[in-house]
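A single protein chain has been removed from this complex, and every other one stays in its place.
A, B and C label the chains in the order they appear, each numbered from 1.
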Amino acid sequence: MSEEKGATAHTEAPPSPKAPKRREEREEVVIRFAGDSGDGMQLAGMQFTNETAVAGTDVATLPDFPAEIRAPAGTLFGVSGFQLNFSSHEIFTPGDNPDVLVMMNPAALKVNLKDLKAGGIIIADTAEFTEPNLRKAGYETNPLEDGSLDKYQVFPVDITTMTLRAMEGLNLSQKVATRCKNFYALGLTSWLFTRPIEPTIRWIQNRFKKDPELVEANLRALKTGYFFGETAEMFAVQYEVKPARLAPGKYRNITGNTATALGFLAAAERAGLPLFLGSYPITPASDILHEMANYKHFNVYTFQAEDEIAAVGAAVGAAYGGCIGITATSGPGLLLKQETINLALMTELPLIIADIQRAGPSTGMPTKTEQADLLMAIYGRSSDSPVVVMAPATPGDCFYMAFEAVRIALKYMVPVIFVSDTFLANGAEPWKIPKVSELPRIETEFRTDPRGFQPYLRDPETLSRPWVRPGTPGLEHRIGGLEKEDITGNVSYDPANHEKMVRLRAEKVARVAMDIPLTEVRGDSSGKLLVIGWGGTYGAILEAVERLRAQGKSIAHVHLRYLSPLPADLKNIIPLFEKVLVPELNMGQLVKIIRAEYLVDAKGINKIQGQPFRVSELMEKMQEFLEDS
Amino acid sequence: MSEEKGATAHTEAPPSPKAPKRREEREEVVIRFAGDSGDGMQLAGMQFTNETAVAGTDVATLPDFPAEIRAPAGTLFGVSGFQLNFSSHEIFTPGDNPDVLVMMNPAALKVNLKDLKAGGIIIADTAEFTEPNLRKAGYETNPLEDGSLDKYQVFPVDITTMTLRAMEGLNLSQKVATRCKNFYALGLTSWLFTRPIEPTIRWIQNRFKKDPELVEANLRALKTGYFFGETAEMFAVQYEVKPARLAPGKYRNITGNTATALGFLAAAERAGLPLFLGSYPITPASDILHEMANYKHFNVYTFQAEDEIAAVGAAVGAAYGGCIGITATSGPGLLLKQETINLALMTELPLIIADIQRAGPSTGMPTKTEQADLLMAIYGRSSDSPVVVMAPATPGDCFYMAFEAVRIALKYMVPVIFVSDTFLANGAEPWKIPKVSELPRIETEFRTDPRGFQPYLRDPETLSRPWVRPGTPGLEHRIGGLEKEDITGNVSYDPANHEKMVRLRAEKVARVAMDIPLTEVRGDSSGKLLVIGWGGTYGAILEAVERLRAQGKSIAHVHLRYLSPLPADLKNIIPLFEKVLVPELNMGQLVKIIRAEYLVDAKGINKIQGQPFRVSELMEKMQEFLEDS
Amino acid sequence: MSEVTIPDAKLTRKDFTSDQEVRWCPGCGDYSILAQMQKILPELDIPRENLVFVSGIGCASRFPYYMNTYGFHTIHGRAPAIATGLKVSRPDLHVWVVTGDGDGLSIGGNHLIHALRRNVVIKILLFNNRIYGLTKGQYSPTSELFKVTKSTPYGSVDYPINPIEIALGAEATFVARTIDVDVKHQQEILKRAHEHKGSAFVEILQNCNVYNDLAWESVTDRNTKADNTLVLEHRKPLIFGKNRDKGIRLRRDMTPEVVTLGGEIDQSELLVHDETKPGMGHILSRLGAHFPTPIGIFRAVKRMTFDQGTHVQMDNAKKKLGPGNLEAMLNRGDTWVVE
Partner (left out) sequence: MSEVTIPDAKLTRKDFTSDQEVRWCPGCGDYSILAQMQKILPELDIPRENLVFVSGIGCASRFPYYMNTYGFHTIHGRAPAIATGLKVSRPDLHVWVVTGDGDGLSIGGNHLIHALRRNVVIKILLFNNRIYGLTKGQYSPTSELFKVTKSTPYGSVDYPINPIEIALGAEATFVARTIDVDVKHQQEILKRAHEHKGSAFVEILQNCNVYNDLAWESVTDRNTKADNTLVLEHRKPLIFGKNRDKGIRLRRDMTPEVVTLGGEIDQSELLVHDETKPGMGHILSRLGAHFPTPIGIFRAVKRMTFDQGTHVQMDNAKKKLGPGNLEAMLNRGDTWVVE
């Protein structure tokens, strides 16, 4: 989050509030915050995530908000939610069903109640459970009072009024004062789960540093909520989740988009080259632009172009000039860029395209997740135009795959499409911060020697052509989108040359398969069922497979991070299993490729709801499939 | 050709010139005209095609010209060629190797000689075999004189001088007078093969009707050439190709692009709806726009938009208004249209997109043929976005498939991509003109009844939603690219609804498979090798397969005209053969789909040279494959 | 396609309100624009079904959902192209385009220009809030120089586009500006846009209270408004100010200046606005920082429309060639018969 800039201090140990109440230990808790889109639930969720991460638990998040900026208050479609799962063991998903709902109004309750675990906790802002709000949410009677929630633990708290009361003496409008209630809710929830509020305090101080009144207001709200938990009789138990035994190291919390931006930055630094990001805002990719716009003191150019075509065009122009040229977008933007990607492919310039997938087609459901751009990334250009396609598996992995995308683009002088998704982009997890010195160097050399220079004379190993910065004396030459003669790069309509060049471009991409890690099989190395996934479904698939393995099922998991070319060893792995299953958040895209490539009767598990897989639904489908034999 | 407009008279019997020379009958002749891009070789070829078609032979053509408009005279890259194959039996391809070369300069000879059959005829314009021209073409000595052509029958004719001489008395600049030499060459060639020149005479009279001087000039050139053949001693033999026994009926000559335009027109007429073509010029699709711009007296709107996106956008706007909305483009334009195609898909409006493929990627080789947009047409849009994809097999078939594209788009309220290619677009064949009354009616109904109206309430059979023209009282409603609620069409982010709608859109396309003809297997209905082709390779594959069958090989041919969805019966046909081979002018696209769909180890024959398959090379590969078992 | 007869009962504002919940932020300037549109439409005596609102993507572009007319919420930047296809083929419809400063001038700038220069009879309303609302606050092509936004934390470094300038540069036949909260003025301009026989371009200064609050404060604040707004009136001198004592005069070197009326200077020296005069719009659109913001109609001229041109050609072709005969068309050119 760009908003976090500046706060670099290392966090002290979490505070230990006086604890007169009973403490109960929990291994794993799933909380969902929800309210109006203007209620600041995303922020509350992110701050809680930060608190618990700093407290050392593992954590995974699922922000889920509407496309409307601030939909009219109290409506069902305007509900914005943020779910997070934190645990004292390693976790991989934001959890299927929440243990706790923090609900700012009736609409939020209406939308979210169905997911709450039996016996779960509901914290609700009673001030919002008014007649009109209940009606808007479709309640005939007040669920907090009509007994319909009896099977849950309900904590009705007048959050709004108490927040406003805490503001007394400050010179704030009622509107602004009311806006602080998300911090009240956060404070209360932090207390209930013994999370340290110091990170949030620091965040507030930094975020509003230009307006001390707002710092004070938000701090008061936060602390009032926190102490309300401490003092109110309502809460007899305080829950604790112990730190997880993560691998030793220094950690921070990171979202996929931030990790992506940092991955690109790190690659540029390790390559010693300036970076140029051309982008046009689009949900959920915009945050990459926002983040990188803060990297000006690195040699990072960010350019908000007039559209997606200009954005990628500028990136190609910069790549031609010797920068690392990057563009970031989502599906409806990627298709506009395909012609320019083909230009980069033809002129064999390095180019990195980040596609943060969202639910479609067309405008679709812009704030929801989906994995349905894979075939477009691989095949969606005119003519035979192979590029490298890769996909990160977790928010933190976005860093490494972004880095890798740059490495490959530069080494092979080729466009690389990095396919992330909304779930990864906005989701967060604790991330072990790598040491810069441990990151590989990316070796690139610009051609400067005029002797024997030919624009399309290739490196025998990578098949890449030389990268020449304009400005280099003696190497003046012309490139373009017309077919090029092998070696000289002159325009050529020679039939045989065209075939040769099409095959060379394909071969160059194919060779990348030799330059990527071996495929990791989690589970038995052979057996009944192989589950092949890709992208942001990693955690859910992993967990489903692990649980089934724990039940003694013969099942294994391969998660592809390289989709084009596919890893060379995959062809050896697949035959070792009787069946292959490919879960995807789409109608079945990777499964088509697997079938075509390996002639195996792979089947899909497909969900197209703008929502990630739940572990339980995956397990169910996998089990069905295992039994079906 | 739009240039032919107006000439509607039926042709009389071919003239029979006095024939003091020996006449030899040939069954099949392949002629290639070639010269500078300014020499009018395309026109000469087209006119010859017309003459021989009118004379009743079968004919197939292969125009092959550079991207340069009028490349500097005498250069190798500026050579423009036109090959045609005419025969007294049914033929399917423009022929592998020419029997006759009509060469307007040394560069043309240099480029084309390698293809000439042993003992073939060369007619060459000696006036152009000058020192500088020879040098430009890379000849050290004059091939017409140095004996290097001894194994051919060479007819050196001073075409330029004789053309100029024929112009005497006319008030023409030397430049304009020289330009008539293509008609001289045509006249001479027409004589040599006893083709009637009346169609060309009529064409000249009509084309230049505003300039009687030019009519006279071109007629003189044509006739002078013709009579030179008759009188010159050089030519001892005149060849004759008898009419072919084509199916009875009335015929005309037609190129794929003209047939496409007429197919769209016919569909609009049979649907009783206005037609709106939004297009942006691009080779080789522009001729569809040119042709349809002449259809104003039908209810045909043509709109040359500012770019491809606006072109398809306007077509979607027109479709929304109740027109048949069409756009025509080539690969680099199709990718720009994909976002708008997805809008049509989401709003479930009928839309027809013609993609006339050319060799790529990027600007590639814009005037050359290729079949490499198939995967882009099927998969090149963001998210899961199935549309109907179909491809004509011959120039004349373009008419029927264009008609069919409209029928399906209207019936299913779906975008249909019609994938043609340069070879089909510019190639010509005799075409049996259908009777309008024999063309099916396309039934469409606009919804007008407000009772029970819901914008997304579907026809139970086709799953199409109602088509409502704005202006219809009581049916006011809103559509758009955001996900729509089933039935009501309201904006919906409901997860289950999204899945339902994605599946409904897919199912709608899938149902088209039930509404298309059964797949025709040419050859044995089961056996060793099934060859599956698609698009403009039809003729070459057919001929190769037929010839191998004649040699007793167990081989059959299926040519797919529907690519998405695939014909339902294909799954029953494929298992009846031991092996499957898929020849394509690309790196292997349909073959991927066949493999994924039917899990058969289909292999490809792939050529990526901007040129159609030769029958011989297909036979060779097929044979290898047959033996390989 | 003939005009549908006008229904008997007069329509009211409510007839133009759809059943969809409005999803803009509370306080957004878009609400007022929606209200004005719903208010003037009943006065225009157009059957509701003959109205179509076409929009792109952005907060502004949600507009069609809330109108109980035909509506098409399309894709980002392309509404003018889609509206062109609709209007050209359906002259009986009244087609309005709703767009934003990002939708219409960033990604969609080219379509806007081309629709205007063609003079397609569509009415384009550009809601200018000088920000990208829907994508949560990036700068737009109309944002002022050095604007700090999410995507420009150090401030933007590109000069903004002046929408009026661009429309004039495309030689649009109707170019106007109004303000979201200036209810009366807006209604008048919308009506004039409707009446204009050709493309109409209307920039509506609109407040985005969430991401760019008070962007137009100088012309909307009660206290400063009169001094900062110049209301253009055809054939009237350019006078403004709370006391209507200020005016705009053209110096001898053609540059404009603000003068105070009374004393030595009287009205007759002032520049007189003329919607039809070629140079006028340009002078007004470029007044610059030390001048009031002009609102009203910068330019309104008559010219053949693209729609007319298209239909006249089609009609002439039909007259000349007769209605299309498919049989004849299929048989065009040289034909021969195989028995």
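Just so we're on the same page, a contact is a pair of C-beta atoms (placed from the backbone, for glycine too) under 8 Å apart; a residue touches a chain by one contact, two chains touch by 3 or more.
The structure presented is a predicted model; accordingly, all values stated were derived computationally and were not measured.
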Omitted chain - touching chains that are shown: A, B, C
Full-complex contact with the absent chain, from B:Asn206, B:Thr283 or B:Ser616: B:Thr283
Candidates A:Arg26, A:Lys117, A:His477 or A:Arg522 - the one touching the absent chain: A:His477
Hidden-chain contact residue, picked from the options B:Val29, B:Leu43, B:Val59 or B:Ala73: B:Ala73
Residue of A:Pro132, A:Pro243, A:Pro440 or A:Pro517 touching the missing chain in the full complex: A:Pro243
Residues of subunit A (touch criterion as defined above) contacting the omitted chain: 1, 4-5, 7-8, 10-11, 50, 53-56, 199, 202, 243, 245-253, 262, 265-266, 269, 274, 276, 278, 295-301, 303, 305-307, 309-311, 313-323, 325, 339-340, 343, 347, 432-436, 469-482, 490-491
Residues from subunit B at the interface with the omitted partner, ascending: 2, 38, 67-73, 75, 77-78, 280-283, 286, 289-290, 293-294, 296, 302, 304, 306-308, 332, 362-363
Hidden partner chain, residues of subunit C it touches: 106-110, 113-114, 117-119, 141, 154-155, 157-162, 165-166, 168-171, 250, 253-255, 274, 277-280, 282-283, 286, 303-304, 306, 308-310, 313, 316-317
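In the analysis below, only the chains that are shown with their structure count from here on.
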Interchain centroid distance [CA atoms averaged], subunit B/subunit C, Å: 44
Distance between chain centroids, defined by C-alpha means - subunit A, subunit B (Å): 47
Shared-contact residues (touching 2 or more other chains) in subunit A: 67, 77, 332, 362-363
Shared interface positions of subunit C, touching two or more other chains: 57, 73, 75
